[in-house]
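Every protein chain except one is present and positioned as in the full complex.
Going by the order they are written in, the chains are A and B; count residues from 1 in each one.
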Amino acid sequence: MSESTPGEKFMIGEYELVCGLEVHVELATATKLFSASANRFGDEPNVHIDPVTLGLPGALPVLNRRAVELAMRIGLALNCTVQPCTFHRKNYFYPDMPKAYQISQYDQPLNVDGWLELPGGKRIGVERAHLEEDTGKSTHVGGSGGRIHGSDHSLIDFNRAGVPLVEIVGRPDITSPEEARQYVTELRQILVAIGASDAKMEEGSMRCDANVSVRKPGDPLGTRCEIKNVNSVRSLGRAIEYEARRQIALIESGERVRQETRHWDETDGRTHTLRTKEDADDYRYFLEPDLVPLAPDEAWIEEVRASLPSLPRERRARLSSATGAPADGEAIMVVVERGQDDYVLAVGDHGADAARALVHVKEAFAEQGSEPRVPVADLARLITLETSGKLTATQAKTVLAEIVGAGGGDAEAIAAAKGFEAMDTSELEAMVDQAIAANADAWAKYCAGEEKAMGALVGAIMKTSKGKADGKAVTALLQSKRGS
Amino acid sequence: MSDRISAETVAKVARLARLDVTPDEVSRLTSQLDGMLEHFADIDALDLASVEPMTQPYPLVNVMRDDVVAPSLDRDEVLAAAPAAEDGRFRVPPIIGLEG
Partner (left out) sequence: MSVETTAFRIADDVRAGRARAVDVLDAHLANVTAREGDVHAFNTVTADEARRMAEAVDAAVAAGRDPGPLAGVPIALKDNMCTRGIPTTCSSRILEGWKPPYDATVVTRLAAAGAVFVGKTNLDEFAMGSSTENSAFGPTFNPHDVTRVSGGSSGGSAAAVAARFAAASLGSDTGGSIRQPAALCGVVGVKPTYGTVSRYGLVAFASSLDQIGPFTHDVRDAALLLETISGHDPLDSTSIPQPPLQLLGEIDRGVAGLRIGRITDLPGGSEPEVEQRLAEAFEALAAAGATIVDVELPSLKYGLTAYYLIAPAEASSNLARYDGVRYGSRVEAADTNAMYMATRAAGFGDEVKRRIMLGTYALSAGYYDAYYGKALKVRRLISDDFARAYERADVILTPTSPIVAFPVGSKVDDPLSMYLCDVFTIPTNLAGHPAMSVPFGTGAHGLPVGVQVLAPTLGEPVMFRVAAELERGVR
């Protein structure tokens, strides 16, 4: 059994999972990390190139201040210490790496020693979050299906080369595929909330590698494998679980796990050897002589810290206390992710029930973005009508759909136009009695304890009332008439 | 020969530096590099434990530019100077054998 309920330790047989994630995010700057050509996704190939991007002879890098600021925002949002840092060259040959070295941060990264708190409260350590430049993109032509092996040749586009990245190196504190999914989801929300990145895994602006190992509780850490090419949160969980099971099968059959980099294949749901540690490159790191050290002073760090918006975790807690809904429940998770929590709170401030506002916004505002077009007052008025019993839940939903479609509207007027008016209790009782008389069989079965039989009775009442009857009130009346 | 560097190491370094070398070149380079390393051994006797490495001649810090876009180079001009190009991109032979 690999699924686990909250609070229960995730185990595969006798083994526990140890996982750390390395997440690369592209920063939402206008230009590249070290040059002024545009940082833009989706254009024609090789239209955002300059001498630095192409690694032309004589070109020199100059650091993008905005990229540094966004990297600092990431560090501060992840509770890291921002420190004086340097840039190194990581030397390796690959056709999409124009200079044959990547400028990255090595032993002195910008951000160190932070953590990310999962919605349930568990903290996952963040070892470091450093700046580096992205590579270009290779397309493999000929052979089967755009894969490297068997291709006839490859084509290189350097638009992405030099785009600023922050690599967020998590500590191996993750112990289940679900925690890995939560970590990446939470991280994504933080990155979007602070404006650091659009963090789209499908477009590659957020990329996730997983270091996976297994062990029996109490044993030393097992040999780990690094899983690359995971392109969605869903695949991440699958890849980690597949890899853990693969390693366990090896161990159980008496073989050893080799330290290697493995490639997740979405189509067959397996990981495959990409390269083993034995033939790893010797990167010959050394301090980048074309750049000088970066040492943000206290004033700059505090300025960036002060400019951070409230983070998803704080916003969920705030929404939870305003609505009474659980902070890690679906409604709050969804509404905060959409950035509609301020809107819900504003509806509450308008005197309407915030809990109803949360439900309506979650259900009806999926297309509305973080600044819904519907005026706060309009939703507040609708909810007031609903909670005072003047509209049933079903009617309120219908009216809201209209308001959302029109970008606003007076709930009372719409309800009136639709002929929605609350029924008084005697009218409803009469309808219930009439339905019981007309459906004697169903009533008898219902009285005998067959709950399903209630459906026929409710259906009949709704039909008579043309949908105006409040379902909850009908159910309550039927139950009281049965005597239970 | 002082045997500071072996022919095997020289061959490995040549692969790392992506230089095809013939066996003759390996033996010539081995002897030349060995001679140099022998000469450079003069610093082996220095006590450098408390010395900070010097990487930059002039101490500058926090050199940054504003995040403002400048025009790209002309793609056609750049691709015309490339050894091989196709479909607006740089063309290379199959990408294999790049490990190690």
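The criterion applied here is as follows: contacts are C-beta pairs under 8 Å (C-beta built on N, C-alpha and C of every residue); 3 or more make two chains touch, one makes a residue touch a chain.
Computed from a predicted model, the values in this text were never measured in an experiment.
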Residue in contact with the excluded chain [from A:45, A:61 or A:75]: A:61
Residues belonging to chain B that touch the chain removed from view: 5, 9-10, 13-21, 29, 32-33, 35-36, 39-40, 42-43, 46, 48, 51-58, 60, 63, 65, 73-74, 77-78, 81-84, 90, 92-98
In chain A, positions touching the absent partner: 51, 54-63, 89, 91, 93, 95, 98-101, 154, 156, 282, 284, 286, 289-292
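One rule holds in what follows: only the chains that are shown with their structure count from here on.
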Rounded Å distance, chain A centre to chain B centre (Cα mean): 41
Chain A to chain B touching residues, read off their complex: 29-31, 36-38, 44-51, 54, 62-68, 93-95, 138-140, 148-149, 151-158, 275, 279-282, 284, 287, 289, 291-296
Residue ranges of chain B in contact with chain A within the complex: 16, 18, 55-56, 60-70, 72-73, 75, 78-79, 86-96, 98-100
